[in-house]
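A protein chain is absent from this complex, but the other protein chains hold their places.
Per-chain residue numbering starts at 1, and chain names A and B are given in the order in which the chains are listed.
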Amino acid sequence: MSDTASDVARPSPLREFWFYFRENRGAVIGLWIFGVFAFLALFGPWIAPHDATAQFRDATLQPPFWQEGGNWTFPLGTDPLGRDMLSRLIVGARFSFFVGVVVVSIAASGGILMGLVAGFAPKWVDTIIMRIMDVILAFPSLLLALVLVAILGPSLTNAMIAIAIVLQPHYVRLTRASVLSELQKDYVTSAKVVGAGLPRLMFVTVLPNCLAPIIVQAALSFSTAILDAAALGFLGMGAQPPTPEWGTMLAEAREFILRAWWVVTLPGLAILVTVLAINLMGDGLRDALDPKLKRS
Amino acid sequence: MLNYVLIRLLTFVPTFVGVTLISFGFIRLLPGDPIIVMAGERGLTDERYAELEAQFGFDRPIFVQFWEYLTGVLQGDLGNSFVTKRPVWDEFFALFPATLELSICAMFFAVVLGLPAGVIAAVNRGKFYDRALMSTALIGYSMPIFWWALLLIIVFSGNLQWTPVSGRIDLIYYFPDPTGFMLIDSLRSGQSGAFTSAVRHLVLPTIVLGTIPLAVIARQTRSAMLEVLGEDYIRTARAKGLTSGRINGVHALRNALIPVITVIGLSVGTLLAGAILTETIFSWPGIGKWMVDSIFRRDYPVVQGGLLLIAVAVMIVNLTVDMLYGVINPKIRKR
Partner (left out) sequence: MSLLRIRNLSVAFSTASGAFQAVDAVDFDVDPGEILAIVGESGSGKSVSMLALMGLLPWTATVTADEITFDGKDLLRIDKNARRRIVGNDLAMIFQEPMSALNPCFTVGWQVKESLRYHLGLDRAAQHRRAIELFEQVGIPDPEKRLTAFPHQMSGGMNQRVMIAMAISCKPKLLIADEPTTALDVTIQAQILDLLADLRNETGMGLVLITHDMGVVAETAERVSVQYAGQKIEEQPVGPLFNKPHHPYTAALLDALPERAIERLLPTIPGVVPGQFDRPTGCLFSPRCKFADATCKTTPPATAGTDLGNVRCHYPLNTGEGIAS
């Protein structure tokens, strides 16, 4: 045997992933914006120029600095109660980020676990789990979340729990479908033959190969969670005033649509930009992880 | 095919029971004693409490209660609204046409614009039209729709004054014996300007409600088309020397439509969720607004019954979509 091979090494999986991800400029921009968002979420209160709940009674409904009547003390203007919009928006990032992280963690871990069980368990367990998921999925998501919050009481925490419950069936279905198709494959049979126990089979052998669609779903759920939490806040069922959650801010601002556009436009814009960034990342993740779209 | 239909129908039953169970359990999950909650703030004497308990059957074992609820539901008895005292069933069907009309218009809007957008994007993959259309779609479903509604209201109702802000039709119009569908009623009545008014009231809510389904359909169509375009039989079609128009529009699209139709059908659930927000903002007198108002008014029979009816409606649509899928996919239609 000769070793005169020319030296082009096989790239590692992480590097290959980054090659495809990086190609998608939108995804990279999304990543940057998300980074800013996470940064604001972590360090918001220290960055914000003013306290988010402090009311400046003599400066209510001030327009942003580029309009007449605005000034640099309150760069993006103030709301009807005289609170600084910029500070509220920055601190609001924290709540949205928190919602996203918590909801996705709960929904994903619960969902993946149930999906694994449904895939590996005997048929009757699988059927019961899937019927329960069907029942949850029969309700429009926002409606169910709304009713759940009505039962539990309106607050951000309860909104998060409600949204997590509503999003869970997607993970269960996804994981179960992946598990079922992986179980057909030869590498699982060989692991069983070698004597792998059930927990090992589930978590070490099969689960890593199901992760790609789950990761993409997680990105999607993050943005859905933020939107749903904002919707609940808008309806008055989520975070309660004076919490500067972006959706709640929109609810308070509704009557000022025509008088003070910045109180309405800016929080919604914040939601849009954040969710857009996450969706861009999610798209990039999906394109980079999907083997069918690869070129080599 | 028969097998397929039977299995689908069979899974409908346990799901229906599950849904009924949840809506039954709902009122019992409320913190506090359901009877006191139902009675509201007026307070109760002990006798009245016992009366209500017997009336609603809370003194009987839970299984019996559920059974009675289930049988009641199957006969259309979902209790009466605390606020209007009318049967929940009647109220639902009185308000349903408004939501149905809006949903149909929104879906039509979404499909007519979304399908071609997805096809064009897939065919021009990576080039300008693809990027432009998909960016727009992405923004479309990243927006909070209540904010989108407010923006549209600011621009079209506030600044341009082209569209009204709320309701289904100008108040000056009245239709005796309505079908509930404003577009039909206004045409039938022949009153001048009625139809235009109905349309003008429909425009913004349709756009708002249809935006997310539009974005989703565009993206899914693109994705399905791309997947199909990579299949062997497309290569065979190219090897036959056919034009790209024919390959894309006939050979590929026909196959791509199969998963897309499923997506369209499943969007109905999203549509109802979106209807809640849209109807609230535009004061559109439909099911969504009814549910939100009832939750705030603590009108629990309505919330319970409405939840059940909406879930069943979604299930019926999903079942229909499943059946439709079985028909259009030749692999299932002909075994």
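Side notes on the structure shown:
The working rule: a residue touches a chain if its C-beta (ideal position, glycine included) is under 8 Å from a C-beta of that chain, and two chains touch if they have at least 3 such contacts.
Because the structure is a prediction, the values reported are computed rather than measured.
The missing chain, though absent from the display, is touched by one residue of B:P61, B:G190 or B:G241; that residue is B:G241.
Touch with the chain that is not drawn comes from one residue among A:E16, A:D126, A:E182 or A:D290, which is A:E16.
Considering the full assembly, B:N255 is the residue among B:T163, B:N255, B:Q304 or B:N318 that touches the omitted chain. For chain B, the residues touching the chain absent from view are 231-233, 235-243, 246, 251, 254-255, 258, 330-331, 334.
Residues of chain A in touch with the missing chain: 1-2, 4-6, 8-11, 16, 19-20, 294-296.
One rule holds for everything that comes next: only the chains that are shown with their structure count from here on.
Spacing of chain A relative to chain B, judged by their CA centroids, is 23 angstrom. Remark: chain A residues 26, 131-132, 134-135, 137-144, 146-147, 150-151, 153, 223, 227, 230-231, 234-237, 247, 250, 254, 257-258, 261, 264-265, 267-268, 271-272, 275-276, 279-280, 283, 292 touch chain B in the complex. Taken together, the chain B residues at the contact with chain A in this complex read 11, 14-15, 18-19, 21-22, 26, 29-31, 135, 138-139, 141-144, 146-148, 150-151, 153-154, 158, 227, 230, 269-270, 272-274, 276-277, 280, 291-292, 295-296, 303, 307, 310-312, 314-315, 318.
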